[in-house]
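Note that one protein chain is taken out, while the other chains of the complex remain in position.
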Amino acid sequence: MYKIKLHLRYADTDQMGVIYHPNYLTFYELGRTGLLNEVGYDYLEFEKQGTIFPVREVSSTYLKSIRLGETCYVYTKLLKVSRVKLTFYHEVRNEEGDLKSTGQTSIVSVNAKTFLPMRMPEEMTVEFEKYKDGV
Amino acid sequence: MYKIKLHLRYADTDQMGVIYHPNYLTFYELGRTGLLNEVGYDYLEFEKQGTIFPVREVSSTYLKSIRLGETCYVYTKLLKVSRVKLTFYHEVRNEEGDLKSTGQTSIVSVNAKTFLPMRMPEEMTVEFEKYKDGV
Amino acid sequence: MYKIKLHLRYADTDQMGVIYHPNYLTFYELGRTGLLNEVGYDYLEFEKQGTIFPVREVSSTYLKSIRLGETCYVYTKLLKVSRVKLTFYHEVRNEEGDLKSTGQTSIVSVNAKTFLPMRMPEEMTVEFEKYKDGV
Partner (left out) sequence: MYKIKLHLRYADTDQMGVIYHPNYLTFYELGRTGLLNEVGYDYLEFEKQGTIFPVREVSSTYLKSIRLGETCYVYTKLLKVSRVKLTFYHEVRNEEGDLKSTGQTSIVSVNAKTFLPMRMPEEMTVEFEKYKDGV
């Protein structure tokens, strides 16, 4: 799976003394934009050209809390590819490999002004298919 | 369902020009802590006494984006009650009733220091049962 | 001074168990956009028409920490008005009147696309002058 290191911030903590749960969605996002870049698709370049990829569905299971100071990684792979939707699977693990959370995100391709669905170019989804289940 | 008004902030937006998707989890949290208060259980009081309720599972489906300036509400109800876990269902709707998102969250009762599971008092779960599917 | 109630969130806390300090800038922003609305100028309407008001300078002095569950208010007044810059003074206080923080923010009027300075209409600044040192 595609792996990135997390750069945790004091801002990510809450008064339970651990990383605040909605921030994991931000971590998953870092994983999937990183993976898209790896495949050759720059998310920000798409935005400039009028296509954005809002999240349609997200789920997350929290197994162990993360404390500031722990070194953690997000692992991401592509699960499903269609002309309008990409589905990713994510794991957060620390240096020792302990599983902190698992998650799944679907993003859809829409027009930046109208937010109406826009099909992705076929060569793009063909490219993504190659990266399914392992980058 | 238990209803609260959202007080959106500029900070909640992202460069797509809409409310950033992980913030919906914060909105769901406002809904469920509000509901717990309504039933007579003050989340913060529990924390002081050493019991916290971290999120175990969360899911969210985003149907329509929210723009700053829109008046929105979170509707929450209790779906499932056990001695260690509470499951909530949430909806975000605007003034006109348009459904913006649906979500589900499970929180578990744990010891604030050890993060080990702690059963909730029976009278508490009995109380919660009454509030299932409608407050 | 123009007063708004703060709607604190669990997300606003950090692992010190208090409201995380950069969030006060978000609170000051709620104060000044509220005050502008009161005077009759809708910040979001300006954005749609191509004028934005990024922050040029900000300062904050933290006197007492804020705990989740406290009822707090932001008080804001206009300190200085020019054709390109507005300067605000802020205070955060709780229900008992305890001063939590003081702050000052300057925002400048710029073109949303180029980020180059844009003079505000004269009638607007004349209007603001009336609201200086007390709304």
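To keep things simple, chains are lettered A, B and C as they appear, and every chain counts its residues starting from 1.
Operating definition for what follows: a residue touches a chain if its C-beta (ideal position, glycine included) is under 8 Å from a C-beta of that chain, and two chains touch if they have at least 3 such contacts.
Nothing here was measured: the structure is a model prediction, and the numbers come from that model.
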{"item": "Touch with the omitted chain, as defined above, among A:T33, A:S60, A:T76 or A:T105", "value": "A:T33"}
{"item": "Contact with the hidden chain (one of C:M1, C:V84 or C:A112)", "value": "C:A112"}
{"item": "Residues of subunit A in contact with the chain not shown", "value": "7, 9-11, 23, 26, 29-30, 33, 44, 68-69"}
{"item": "Touch residues of subunit B, complete complex, unshown partner", "value": "10-11, 13-18, 20, 22, 68"}
{"item": "Contact footprint on subunit C, counting only the chain that is left out", "value": "15-16, 18, 21-23, 25-26, 47, 52, 54-62, 65, 112, 115"}
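In this section, only the chains that are shown with their structure count from here on.
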{"item": "Chain copies touching (subunit B, subunit C) - same or different residues, decided at half shared", "value": "same"}
{"item": "Centrality ranking, top chain (CA atoms only)", "value": "B"}
{"item": "Turn needed to bring subunit A onto subunit C - CA fit, degrees, nearest 5", "value": "180"}
{"item": "Separation of mean Cα positions, subunit B and subunit A [Å, integer]", "value": "23"}
{"item": "Shared interface positions of subunit C, touching two or more other chains", "value": "10-11, 68"}
